[in-house]
Structure formats: C-alpha cells, structure tokens
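What follows is part of the complex, with its chains left where they were.
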Amino acid sequence: MKMVTAIIQPKRLSDVREALSEIEVTGITATEVKGFGRQKGHTELYRGAEFVVEFLPKVKLEIAITDEQLEQVIETIIKACKINGGKIGDGKIFVSSLEQVIRIRTGETGPEAV
Amino acid sequence: MENQILELQYAMDTFYFLVMGALVMWMAAGFSMLEAGLVRSKNTAEILTKNIGLFAIACTMYMVYGYDVMYGGDAFLSGISGQGESYSNAADFYFQVVFVATSMSIVSGAVAERMKLFAFFAFAVIFTTVIYPLEGSWTWGGASVFGLYSLSDFGFYDFAGSGIVHMAGASAALAGVLLLGARKGKYDKDGKSMPILGANLPLATLGTFILWMGWFGFNGGSVLAMASKESADAVAMVFVNTNAAAAGGVIAALLFAKVWFGKADLTMTLNGALAGLVAITAGPDTPSVLVATLIGAGGGVIVVLSIVWFDRKLRIDDPVGAISVHGVVGLFGLLVVPLTNNDATFSGQLIGALTIFAWVFISSGILWYVLKSIIGIRISKEDEDEGADISECGLEAYPEFVTK
C-alpha cells in the first residue's frame, strides 16, 4: 500500500476531492498547512510597513491507497490541480510506502482497510 | 420667567435630539459588526474599512451639500449654526446626518466581498450628496418631485424612514448588486445556491443588538420634539412600539425558520429583529403595542421568505440580506401604515414607495454603470479568491487564526 501526500492550493480542494471520488478513492485526510516553495509569498502591509508573508496557506491531502491505484490517483490529482493550466504554487505530490493499514472499527487490515 | 421656560424647552428638545442622534450614530457600529460577522474572514478588514469610511464620507458630504439639498436651508456649506428656533439647528443637523449614513450603510452589506473599495466610496460621495438628499427633499423636505407632484398631496406618510432611508438604501444596493453579479462560488454550474458562511456570528449578533438600541434614537428622535406632555407621550409610545416590533420580528423569524428548516436559524433570527425594526419605522407612532408586535412579526416572516427567494429563485446574491431586510420589509412597513393611521392612504404609500424606488434605483444604476465603465466596480477573480482584505487593505482581519 502507498501513502500519497499532495500539497495543493486551498482553492483546488473541492476539485481534487470530486475527481478522486470519481475514481473510487474513499478516504482522504486533509490538513491546513503553510507552504514555502519556489512560489514567493505575497506582501502585506501593516501600519505602513511592508512585510512578506513567506509561508502561504496550502492544503495537505493524505490518501492511503493500494499499489494498483497509485498511477491513476497521481494523474487524477495532477489533472484536477491544473484545471487552469499549471502555475507556480500548484503544489507537489510525495509518495511513500505503507507497511500496514488498519480500520479501527472492524479491525480489518491491509488493502481492504484502505 | 416665560423666557426661562422657553429656554428650558429649547434646551430639552436640543438635548433630546443630541441623545437620539448619538444613538443613531451608534448604528454605524452596528452595521459594521453585523456585516463583519456575516462575511468570510478574508473580507472582514475590507468591510470594516468600507463602513467607517462611508460613515465619514456621509457626514462630510451631507455637511458640504446634502443637507442644503434636502432642506433647502441656507447657502452651501454655511447652513449649520448653533442657533435654531425651538431647538438648536446644529442638533437637527446632527440628527439628520446620521440618517444619511444609515442609508448608505445598507448598501455596503449587499455588495460585500467583491466590490472595489474606492468604487464604493465614489458611489457614497454622490449618494450622500445628491441621490438621498433629493428624495429626502421630496418627503421630509416637503419639496415637490421635480416640480411635478407633491407626495404629501397623496397622503404619503413615512414617520422615520422605512421608505426614505431603508428602502432607499436597499434600492441603491439592488442596482449595485445587479451590475456586480454574485460572488464567485455562490452559484454552481446548475445555478444551485451554495451557502457562504459568515465567519463570526457573535459579531453579527452584537451588531444586531447595537442596531436595536440605536433604533430607539432613529424612531424616537423622529418625533422631533420632547418638551411637552404630548410629544413626550409620543416619544414614549414610539420607544415601546419600536421595541415590540423588534421582539415580534425575532419571534416570528425564529419560529418560522424552525418550522420551515427544522432548526433555530440564528442569522434568520437576527434578520427578523432588523425586519421588525424596519417594518415599524414607517409608523411607530399610531399602532398599539400589540399591533406593533404583529407588524414586526409580519416583517419577520417576510424577511425569511424574501431572503430565500432572492437567494434561490432570483439568484441575486446579497451576503447579509440587506435588500430583503431594508427593501422588501421597508415596503411592507410603508404599506401597513394606513391600517393604523388615517393620515396615510394606501395609494399615497404606493406612490411614495414607487417614487423613491424609481429615483434611487435608476440614478444609482446609472452611477454604478458609469463607475463600472470608468474604474470598474469589481475586484479581480484572483483577488476575490485571496480575499478583499489583502487586495484592498493589504492586511488581514484575523491574521493569527488559521482559516479554511
């Protein structure tokens, strides 16, 4: 099993979620994060003093899937995020391996638990 | 001694105007908090700026020219002096100026979350200098409508401004909203209305209470005299009826929403309170307390229907419900006056309402259109996503709190 971690623009959240449910991904965990990447933060102003907000709001999605789903999930995310063409700040996807997944309610483990 | 008594009357009426005026000024805080609570946090600083800015503009422009237009008094810029006949002229001006600001405040809520700040301010300048004062001159000012007809001839009666202040504000708002369009994401591709939640309901509730309190000044001060038994009784009755109507609006909206939606909807309840207040404003002097409660309750039911209707059927996006609360219910308020007041006629009320609406809607529409053509009235899609706070004010209202 794999854990796909995608850092995306907050405004893309609902697009990505919809796209993923169409390919039958049934579970997602979303976290509000602050991201710092190539995209430069924006400038704010306070009492006349400018300052750069370096960490921009992003959403982190964690999606546990079976090995077979991996390719499709990645493609789906990329497509949903690039709805308006690719822009800096669109985000990144990280993939790592999962040793075990357990559904607490039933105690099921492995791919069925995903 | 005769003279001393006259002076005392003069002093009391002046004092009364000032206290009532201070309460109406306080409504500016009420509108600010109400609107700041009902928008998303990313548009909060902008709407606060808008509200304090429009209040300042209204006070200044009405002083410079509007008061003169409305009451045809002394010459440009010099109309305000301490001295008056039965009360200080300055006290009268003070009371009148906070009314203009109220009318203008109504607009800001309806166009929230997407309008350019300085386009709004430009509108405010003209609205408070000309558009409002002109219709005010036809009604409270007693002038004839473009020399054509006189509203008082038809038996038009609007005690404290359900039409003159509230419906007028809502008409300007409606014209603006039609040209502006809905907020991004408010309607999905099938035209289904998506709720956009207000970020801070305690603020919205506080705003409602402030408005409720300020309304005692709004209606109570509109008796225009205090220093005699008759006028004191009238003011007292107006206070009681104003309070009763607000209470009626709350109860009606609360129960109606509970029955319809199954839950006690707080924002509808708040709108119910305001609707009760708007409804009674055209005639808080004549009904009995019970009737005032019922008029308020009528407003409370209408506002719930109207908000849903505008939002889901007409697809007119009004973030705080200002058009329903002040426009639709303002009209209702005008129309129920003849039930308890023989000086008013149903036809007079209709003609008055139409006159005000037509003038304000059309002149505002033209003005919005001109602004749209020249400087644009809507912020960019990108800025709307990021929030008007950043694009218009360069800062956030709650920088420390993590938001959706």
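In order of appearance the chains are A and B, and numbering begins at 1 in each one.
We adopt the following convention: contacts are C-beta pairs under 8 Å (C-beta built on N, C-alpha and C of every residue); 3 or more make two chains touch, one makes a residue touch a chain.
The structure displayed is predicted, hence computed values, not measured ones.
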* Structure fact -> Re-expanded to the whole complex, the label formula becomes A x3, B x3
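Heads up, the rule we're going with is that only the chains that are shown with their structure count from here on.
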* Structure fact -> Rounded to the nearest Å, the gap separating the Cα centres of subunit A and subunit B is 45
* Structure fact -> In the complex, the residues of subunit B that touch subunit A are 385-386, 390, 393-396, 402-404
* To do: Would you mind writing out the residues of subunit A in touch with subunit B in their complex?
  => 10-11, 32, 42-46, 57
